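Complex shown without one protein chain; remaining protein chains in place.
Labels run A and B following the written order; every chain starts at residue 1.
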Amino acid sequence: MPVLLPPERAPTLHELLAAANTAGLDTEIVGTPQAGPVHIRGLGSLSGAGPTEISFLANPRLHEQLGTCRAAAVIMAADAYRELSATGRTPAYRVVLCSQPYLMYALLAQWFDRHRLAGLPAGIHPSAVIDPTARLGREVSVGPHCVIEAGACIGDGSRLGPACIIGAGSVLGKDCLLHARVTLYHGVTVGDRAILHSGVVLGADGFGFAPDPRLSSGAWAKIAQIGGVRAGDDVEIGANTTVDRGAIEDTVIGDGVKLDNQIMVAHNVTIGEHTAMAACVGIAGSTQIGRRCTIGGASMISGHLVLGDDIHVSGGTAITSNISRPGRYTGVYPYDSHAQWQRNAAVVSQLAQLRKRVRALERPESDTSE
Amino acid sequence: MPVLLPPERAPTLHELLAAANTAGLDTEIVGTPQAGPVHIRGLGSLSGAGPTEISFLANPRLHEQLGTCRAAAVIMAADAYRELSATGRTPAYRVVLCSQPYLMYALLAQWFDRHRLAGLPAGIHPSAVIDPTARLGREVSVGPHCVIEAGACIGDGSRLGPACIIGAGSVLGKDCLLHARVTLYHGVTVGDRAILHSGVVLGADGFGFAPDPRLSSGAWAKIAQIGGVRAGDDVEIGANTTVDRGAIEDTVIGDGVKLDNQIMVAHNVTIGEHTAMAACVGIAGSTQIGRRCTIGGASMISGHLVLGDDIHVSGGTAITSNISRPGRYTGVYPYDSHAQWQRNAAVVSQLAQLRKRVRALERPESDTSE
Partner (left out) sequence: MPVLLPPERAPTLHELLAAANTAGLDTEIVGTPQAGPVHIRGLGSLSGAGPTEISFLANPRLHEQLGTCRAAAVIMAADAYRELSATGRTPAYRVVLCSQPYLMYALLAQWFDRHRLAGLPAGIHPSAVIDPTARLGREVSVGPHCVIEAGACIGDGSRLGPACIIGAGSVLGKDCLLHARVTLYHGVTVGDRAILHSGVVLGADGFGFAPDPRLSSGAWAKIAQIGGVRAGDDVEIGANTTVDRGAIEDTVIGDGVKLDNQIMVAHNVTIGEHTAMAACVGIAGSTQIGRRCTIGGASMISGHLVLGDDIHVSGGTAITSNISRPGRYTGVYPYDSHAQWQRNAAVVSQLAQLRKRVRALERPESDTSE
């Protein structure tokens, strides 16, 4: 459950809206509930928020929950408020009108989470092992059991949770947040404001081998991976995701890219700005992915491909060729009851033959092969 | 290879059956091998067990291995023993009759493994970093390089392997076993008797972003994930599996749930009691999975779905819609030789057209589109 701020540190609704990063967003507080300023201790869902929390309506299907919501305040768009008012019932909560309630919710959640972060221990924990040649900026926090190797560089205001490892010569930008147990190999560069989750590994060797006929039959010679990884600003990378270093040149993650958990980015892949990928995606080596793409969970993208900007791949899809035209692409085998699947799958393995039979029916005079 | 107990600590067959958690199971020792009690130093397969080990027959296809098994004792069901006896050959090993030989084997394996666990170092290792506000129960073991943050709580008898991290305010129940390098973020709750394997990450941020038109084209605003993770009793979670924290409310893992390795459970998923999932499964956000389900390896389940109780999903299947009826569901593309696959796959991309052609053949008078 979300933690509630202690009452003495809870902002009023006005203070909260002013403190959150809402510049440029329209907000108006309406409704006439009980007198006196209300203090907001946390943020909850329409059904879960208690009388000291703020909630929001972003999904129209939840509109009916407005009637029973116990929150202190609810963010909603003007039309939702009109619909609510039309019922004639006056809600007990304040209403915050905003044309983008979902974004407003995101900003308030950020504010509450920053409050939690501010309570974390700061400074360099004595159990951290930091090479004397490493350079740490101002207000850098380094958690217990971290290791920062020779020549590494950590930007101002960055925070490393417990047991993070920054390899030799790697560079981390300003105001980054590394949760516990993030691993950067040597020669990895990450921009400002990155958020890296536990188990992330940046810069492991790409998978490169060459047959070596001087060795026993079938044996492989390793192709040492001497490139690096270069990630831009405002990147977020989810738990246990791995981005391999390039073979010779770098693997590149563009500004604003968001990668979910357990994603695999192979060597020399490039990912364009603001592309977002859901969990369990695998991208094979040297593939280039454009800007503002979204890649659904558990998709795989073959190697040496080029995907343009604004490509949207459905979850579970295997992309095996270049795509230049923006749009949505899908390739998922439809599931069914097992018995029904068995019946249909048997035909999948005979489709070419089935088409031939249809052609023979269409041209009964000449039974030519297709 | 399984480690053998030293002879002086090996129990007799009777002692072993009494010590293992076999109450309620029928067992009877039959056969008349050489005189004197036999000491059981370990547990092996029918083909691998040596003369100081116990083995079992659970798979009827292995029945013929009974003839050459060198074990000191073999667990089997009565009918298997009858079949063996009918051959007229008297085995040199003791026979333990049990109507559930596979469960009996499971319990004996547990006993041998507990013996190994009992030999592990106990107590708090001096290199562990434990916040003074953390609360540790009685007989808690904390391995080297662990980190236990402020307000965390570890129940009686729980054991943490090396380099585990328990985030601020997280709660671990009694008699849990955390292998090396388990990470709990803040605000994570785990019940009693959990077994968590290396690389597990509970409570990383769910993948939530909102478009922010105030930023550059396509940029995303982070939705801070302020919910938690709540796991029940008797949960086991495999190596490198990740369970993300909820956006606002918790992600929930029910009592007795068993998750294999490299599974991804997204934010606000709920998994019902005793559901088991094989490795590499991905479950997208807010999906609800019922009780006693089994999910085959490498399956993916889309977000915002509801799967009822007793649903069984075959490995490699993509579930993309709600399922309420118990049963087995499958959706795997049948593999073939590459050449044959190419021929058939070409038709997959023209199936709608093929069906149209069939319809035209069926209704030659009117070639209407389908």
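Observations on the model:
Here is the rule we go by: a contact is a pair of C-beta atoms (placed from the backbone, for glycine too) under 8 Å apart; a residue touches a chain by one contact, two chains touch by 3 or more.
None of the values given here were measured: they were computed from a predicted structure.
When you scan A:14, A:82, A:114 or A:222 for touch with the missing chain, the hit is A:222. The chain omitted from view is touched by exactly one of A:199, A:232, A:272 or A:297, namely A:199. For chain B, the residues in touch with the chain missing from this view are 1-3, 23-25, 42-45, 48, 100, 102-103, 105-107, 109-110, 112-114, 116, 120-121, 125, 127, 143-145, 161-163, 179-181, 195, 197-199, 234, 236, 238-240, 256, 258, 260-262, 273-274, 276, 278-280, 291-292, 297-298, 315-316, 332-338, 341-342, 345-346, 348-352, 354-355, 358, 361-362. Within the entire complex, the positions of chain A that touch the omitted partner chain are 127, 129, 145, 147, 149-150, 163, 165, 167-169, 181, 183, 185-187, 199, 201, 204-205, 207-214, 216-228, 240, 242, 244, 247-250, 262, 264, 266, 280, 282, 284, 300, 302, 313-314, 317-320, 327-334, 336, 340, 343-344, 346-348, 350-351, 354, 357-358, 361.
Keep in mind that, in the parts below, only the chains that are shown with their structure count from here on.
Chain A and chain B have Cα centroids separated by 26 Å.
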